[in-house]
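Contents: one structure, followed by commentary.
With one protein chain held back, the other chains of the complex are shown just where they sit.
All chains are identified by letter, namely A and B, in their written order; residue positions are counted from 1 within each chain.
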Amino acid sequence: MFVLEKLAKLCAILAGVLLTAITLLTCGSLIGRNTTGDSIVGAFELTAVAAGAAIALFMPLCQARRGNIIVDFFTAGLRPAVNDRLDRLGALLLALIFGLLTWRTALGGLNSYNTGSETQIMGFPEWVVYAVMTPAFVLAGLIALHQAVFGFRTEEAGEAAI
Amino acid sequence: MSSLGLTALIFGSMLALMAIRVPIAVSMFSAGTIGYLVQTGWLPFANFLNTQAFARFASYDLSVIPLFILMGHFATKGGISKSLFEFAAAVMGRFKGGLAMASLLACAAFGAISGSSVATAATITGVALPEMRRHGYSGRIATGTLAAGGTLGIQLPPSIVLVIYAILTEQNISKLFAAAILPGLIAMVGYMVAVAIYVRAVPGHAPEVEDAPPPLTLRSLLGVLPIAVIFALVFGGIYGGFFTPTEGAAVGAASTFLTALGKGEMSLAKFRDCFYGTAVSAAMIFLIFLGADLMNAALALTQVPNQLAAVVGGWGLSPLVVVVAILLFYVLLGAVMDELSMLLLTIPIFFPIIIGLDFGMPRESVAIWFGIMVLMTVGFGLIAPPVGLNVYIVNGLAKDVPMGETYRGVLPFLVSDVLRTLLFLFFPIIPLWLVGFIR
Partner (left out) sequence: QQSVTLKFHTFMAPQSNVWLSMHKPWMDKVEKDSGGRIKFEAYPAMQLGGTPVQLYDQAKDGVVDVVWTLPGNTAGRFPRVEVFELPFMMTNAEATSKAYWEYVQTVAADEFKDTQVIALQVHGPGVIHTADKPVKSVNDMRGLKVRAPTRQVTKLVAALGATPVGMPLPQIPDALSKGTINGCVIPWEVVPSVKVNELTKYHAEFDPAGGSLYTTTFVMAMNKAKYDSLPPDLKKVIDANSGMATSAWLGKTQQGNDPVGRKSASERGNNIFTVSAAEAQEFRRRSRTIEAEWVEDMNKRGFDGRKLLDTARGLIDKHTKSTKA
């Protein structure tokens, strides 16, 4: 788990840097647009693809920190051991879903690569995003699987949502 | 299986999974999968997944969400929220319950640059909770205030909930933001009044005599300057025609980042923490989006959502009754479900019904007003028992306060929420007034 969590943190940092970079790039483009008229025309497409890669890279750490929220109202009265077993079941289901997503996203990425899909204005190749998403999903799935088999290492509940 | 049977199967499996602690996103994903598979078989479902994660995650409209979250973290770690609370305490300190009111003021100010209720609650709790406890506020009123104050993050623009509503209903984000300003300010004042009444009516939760308030110094004024500048930059830029609301999120995040850098409070370790925090929130929200996509596709295949508007229209109920029924339904559903998932599942179904009714207002006004009404129920649901996300967050940060105390602490604010909701229900002009100034 130690290695998995290290990797998850690395992914999150990568994604954070990517997001920060894209905000600075957007600002640069906006300053250009409102002064000299020079701007990065497809900047909004770059924001979209960068966000896509970043969101996928955030998945592993979210699962490692148990950030995916649950409803504990109906099971509050049960013994902790029962709740633990239910939580492991949830992690197992999540591992299955990430397995499925890895498989299908890899296929989607291959298709995108073979057909040469690009974003409309900038012509940014979309397979690059798929290529980032797929390994991130593998890692998220492995973390969930580890939790399902060996239980949860930390009680560190994530802060999340709207 | 009949359409209605399929719908029951999809919703039933989702609720059943949720009830046994399966993460909400996973419950939705699984229920959607079951519904999809039953109706189309394996191959269409599997091929749907080939592109769905890309389609949902790499979406320009939704890219504001991770940006708003990142911005919140930069503001917290950069010491901006601390300065904010110090300033608010200097302003409000002289009143009874002053620190609780200061927390609300700080929540509102932070909420005016953050789009997230949880980010606001967590951020201001970090600085305000220790101070309130140190000055003798009870765990009940301290945590209740912060949980409710956090919802100001979505009640005031920018608001992730309004962004999502705008995308789901194809409404103008700037107009929705404008519509939220007055209701958001009324919410803040309403919460302060709730505090003032509560600390007088129920003794023992706030110090009888407030300590002498810290002086309103130049330093504390300078502390809030960055927030004011960022706010002016983002909203001036959006309404002044320099950039779109979506671009505004990037400007906000970048300027918060630069401010934090400029204050010299950021270390590499703090940056790391910002990214970790953003990761947990953003991933969790987008996994819910993905789950909702599967649920919604499976529900669309049953054709029930398409027929529902016609069925309800056929009942000939008065428009206001329909709205009240939907809002009550949201309160019930929000009791067991998280509000984001609820919106993603129901707005595509309910919105066509609402927009088909005659309220004696233009359609766009109806859409904006209904958006604000939905926002009210979301705010309510975030602090209402038994599943109030904000209560969880704040209570999780207050290790010595039992959950039950926090739920007791939010009661005065829930009363305030109900009164405010009724106000806008009968006076749509309050939210719509400012919208009138936008072309």
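By definition in this document, contacts are C-beta pairs under 8 Å (C-beta built on N, C-alpha and C of every residue); 3 or more make two chains touch, one makes a residue touch a chain.
Quick caveat, the model's predicted, so the values are computed rather than measured.
From the options A:43, A:61, A:86 or A:101, the residue with contact to the chain not on display is A:43.
Among B:13, B:51 or B:143, only B:51 touches the chain left out of the display. Touch with the chain omitted from the figure is made, among B:173, B:254 or B:410, by B:173. Residue positions on chain A in contact with the hidden chain: 33, 37-39, 41-45, 108, 111, 115-121, 123, 125-126, in rising order. One chain is missing from the display, and on chain B it is touched by residues 43-44, 47-48, 50-52, 54-55, 59-61, 170, 172-175, 238-246, 293-294, 296-297, 300-301, 303, 305-306, 348, 438-439.
The definition used in the following text is that only the chains that are shown with their structure count from here on.
For chain A in complex with chain B, the touching residues are 9, 11-13, 15-17, 19-20, 22-24, 26-27, 30, 34, 44-45, 47-59, 61-63, 65, 67-75, 83, 86-87, 89-90, 93-94, 97, 100-101, 104-105, 107-108, 111-112, 126, 129-130, 133, 137, 157-162.
Those residues of chain B lying in contact with chain A across their complex are 17-26, 29-30, 46-47, 49-51, 53-54, 57-60, 62-63, 66-67, 70, 116-118, 122, 154, 160-161, 237, 242-243, 246-247, 250-251, 253-255, 257, 271-272, 274-287, 336-340, 378, 382, 386-387, 389, 393, 396.
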